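I have placed the structure first, in the form of structure tokens, so that the comments after it can refer back to it.
Of the protein chains in this complex, all but one are displayed in their positions.
The block that comes next holds chain A.
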Amino acid sequence: MPRKFTPKVVTANSLIEGDAVWLTADDRWSPDMAEAQLIEDEELAQERLAHATAQPDQVVGAYLADAVAGDNGPVPTHFREAFRTRGPSNYDHGKQTAV
């Protein structure tokens, strides 16, 4: 039986900075996951991923990551994706500096 589709966001790393970024509903790449488009339909998810991979001048390695709706926008469900939203544990050198 095919797996039930769970909500996703499209994420990648920016080409120049290497920074983790997320695709928004209005086709921007945001460094803030809360701005990402939460996709609840599998077909749409594949379309948005194809849209992302067609932008090699902006991002590298686009993929779909599991997410759920939070109070202020999508939030990750896996710790790896959670780390990507904030940066490393040992220094405030990542996105946590902007928070």
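Keep in mind that, in the parts below, a residue touches a chain if its C-beta (ideal position, glycine included) is under 8 Å from a C-beta of that chain, and two chains touch if they have at least 3 such contacts; residues count from 1.
Please note the rule applied: contacts and distances are computed from a predicted model.
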From the list "DNA modification/repair radical SAM protein", "SpoVR family protein", "Nitrite/sulfite reductase" or "Fructose transport system permease protein", give the UniProt name belonging to the chain omitted from this structure.
"Nitrite/sulfite reductase"
Would you write out the residues of chain A that touch the absent chain, in ascending order?
13, 15-20, 56-57, 60-61, 77-80, 83-84, 87-91, 93-95
